[in-house]
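In this view, the complex is presented without one of its protein chains, the others remaining in place.
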Amino acid sequence: MKERAADIVTYVLLFIWTAFTVFPFIQLTLTAFTGRTFITSLRPEYFTLSNFDEVIRFAGYSYVNSLITALGAMIINVPISSLAAYAFSRFNFYGKKLLQNFLFVVFATPLVTAFIPLFILFRSLRLINTLMCLILIGATTPIPLNVWFAQRYFDTIPRELEEAAMIDGCSAFRSFIKITLPLATPALVTMSLISFLITWNEFLLAVILISSPRNFTFTAALTGLGATYYGGFRYGILAAGSLLGLIPLIIFFALFRKMLVRGLTQGAIKG
Amino acid sequence: MEGKKEGRRDYLKTVGAAIAGAIIGGALGWVAKPAAPGVTETVTVTKTVTAKPTPVKGTFVMSYPNGYAGHYIHLKEAFDILRITNPELRPEYVGKTWGEYYEWLLTVFAAGEPPDMPMIDCIWIPKFVELGYLEPLDEYIAEWPDWENWIPTFKEGMIWDGHVYGIWLNTDARVWWYWKEFFPEGFPSTLEDIIDKAKRLKAEGKPQIATWVGAAIYPFMCIYCSICPEDRLKSPGWGLFEIKDGKLYPIFDDEYGVRSMEYILEMKKAGIEFIDIPGFSASYDKFFEKKISALFAGTWMSGQALARGYKYEDWEKYFGAAPWPPPRGGRVHAGIPGGWVAVIPKNAKMPKDLIWEYIRILVDESVVGKVFAELGYLPTRRDAFDIVVEKSKDPFMDDYLSYFKNVYIRPEITEWERVSKAIDDAQWSVILERKKPDEAIKDAAKEVAEILGW
Partner (left out) sequence: MVKLKLNLSRYFPYFYIFPVYAFIGIIIIYPIVFLIALSFFDVSLNLRYTFVGLSNFERLFRDRKFINTFKPAAIFVGGSVAGQNGFGFLLSLLLNRKVKGKEFLRALFLIPWLISDLILGYMFLILFDFHGAINDLLKYFGFQPVNWLMSTDLAIWIVTLANVWKSSCIVMAMHSSGLQSIPEELYDAAYVDGASLWQRFRFVTLPLMKPFIALSLIITTVATFNYFGVIYVITYGGPLDSTTVPTFYMYRWAFEWGQLGYASAIGVSVMIINVILTAVYIKILLR
């Protein structure tokens, strides 16, 4: 009986949180298609695509920039994170504990506080205003997270497989590439998605470091449509732009839901 | 091992999705071209533009505040003329919303890659001069007879240490726009009447009166300058400061300042809506959707009306324009003009002579006259006024120009951002009833004194 009551409470609470999570998205979608924010007074004739049209016209090119940046960060981040995670998982070496703790400390240090030196650094490297600086930052920010995931995943892959390959003459590195990586594909996918999305969503640093409009990322370009606090709110356009910015997220989620969740909540669960 | 195959397939899915995304994004980028509203008539610049010996190639970058299409059209008109002598020059127009334009300008200058010809708000110029970003224009001006035609305030405003750093392109007047249907008796002519009217509108459940708040102008200076002693208006900063020991010293916390704050509190209590900087753009929507019955903004409201499909011929049916009314016994004054300035950045990529040529075209009276007549900005040179009046179909143009009789510009100080924030905070603390009027303005004066080095 008490169990039944507990179940009901569980479902009710979950329902409330679901509503709480989903409500802003619904409002966003409605606003994107109608340009209005008043839920209770919507009429069918308000629906229009003009907001999307305007966003695409003014910020379409920056979509490509965002894609390039996110892809670039992903391509750099995944290999180096897997390498490091493999080392932490398989090897024991001097300073390993220290280095792991250090990674944790880095994770707890948000980069945003250092935007001033980053600005100056990239300026002197002449990378300011280019997509490269965002790619480099995007490759670095997810490192602690990705190394942590990958390491835990690697831990669930039995060593015997690699040892077997090594007995057959493979070097440790080759067995890593040929045996371990293919088995760790869910982890690789998760890492790719995480680094892609973190870079795709990067907003503040993108606005600070890139001032030439042809190099804007999509979120930065969106601010030019009357976006930030100073700009004034043309709600429909902002909402339309926001929805467009969510597209990669939606695509990846639809395709990789199971894997993402598994990767993110992976614990002692065997694959 | 099916896990392997499944894994590989999934990885291919990621890559496939990424490529698909790249293709979609590329298609979007291909489709995206900035909308180009056009002006109908063609203009021929009557004076000869001296052609450079060799036409310049490359991309010419211009930046402007994009809350208002008029600037883009102005820049484009002038650029099309520049292109006649430099056919291989490609334009790039960068538009940013007013609020983030300043930070963007600072960032892009600090990064060393400024636009070739940015339009800069007159209040920001001192900062850029102080940071050494701007090229002095004295040599160019010495050979330029047009300079005489500039209204003196707009000439002197751009001089620091004896050098001219910018050419004032356009200006505006601050103006009330109101819906005639809510003001059948006309717009109130004194501040007290506005307050009464606001109370009545509230009682009748009609849309309220709204004013912008910000940059120390709205509405503090509007009220302050109409009640402070007249000769004070000639002091630097239009009555806000006096010069002590060679430095500016704030004097706006006197009785007139306190009284201004008290008026603002009365306005708030009567129900008048105050709109903060973030809400500026949305306030146009609110006005034209009749959520507010009157809005104190500026002459660029003409452009906003045009953009929403109202034709000149119909305006007088719907709207009226009025200056800020003084308190009983006060004087009507011109309002504090803003405006945008053309400069040549020191680090500009294009040759400076070319940029100067562009600026000259930009302010040529035929260009100015034509563009402003259609788009509602006000010129800064005397000989353009007649052209504007003659060509303009804007029914309020005469009113706008009449408000112009006595213009004073804001104080040109490098710390204007922080000074105006102090005064704005004082206004807001009164509006939000967190401080009493006298307390608010006195605290602001203390803070401003500190900022100015006292």
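Per-chain residue numbering starts at 1, and chain names A and B are given in the order in which the chains are listed.
Here, contacts are C-beta pairs under 8 Å (C-beta built on N, C-alpha and C of every residue); 3 or more make two chains touch, one makes a residue touch a chain.
For clarity, every value in this text was computed on a predicted model and none was experimentally measured.
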item: Listed residues B:K286, B:K349, B:K391 or B:K436, member touching the removed chain; value: B:K286
item: Residues of chain B (touch criterion as defined above) contacting the omitted chain; value: 102-103, 106-107, 109-110, 127, 131-133, 276, 278, 282, 286, 291, 417-418, 425, 428-429, 432, 434
item: Residues belonging to chain A that touch the chain removed from view; value: 2-3, 6-7, 10-11, 13-14, 17-18, 20-22, 24-25, 27-28, 31, 37-41, 80-81, 83-84, 86-88, 91, 93, 96, 99, 103, 106-118, 120-121, 123, 136-137, 139-140, 143, 147, 172-173, 197, 200-204, 208, 219, 222-223, 227-230, 233, 235, 238-239, 242, 245-246, 249, 253, 257-258, 260-261, 264-269
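The rule is simple: only the chains that are shown with their structure count from here on.
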item: Centre-to-centre distance between chain B and chain A (centres being mean Cα positions), rounded to whole Å; value: 38
item: Chain B to chain A touching residues, read off their complex; value: 3-4, 7-8, 10-11, 13-14, 17-18, 20-22, 25-26, 28-35, 66-67, 92, 94-100, 104, 107-108, 110-113, 277-283, 285
item: Complex contacts: residues of chain A adjacent to chain B; value: 54, 56-64, 66-67, 71, 119, 123, 128-129, 182-186, 188-189, 192-193, 196, 208, 211-214, 223-235, 247-248, 251-252, 255-256, 259, 271
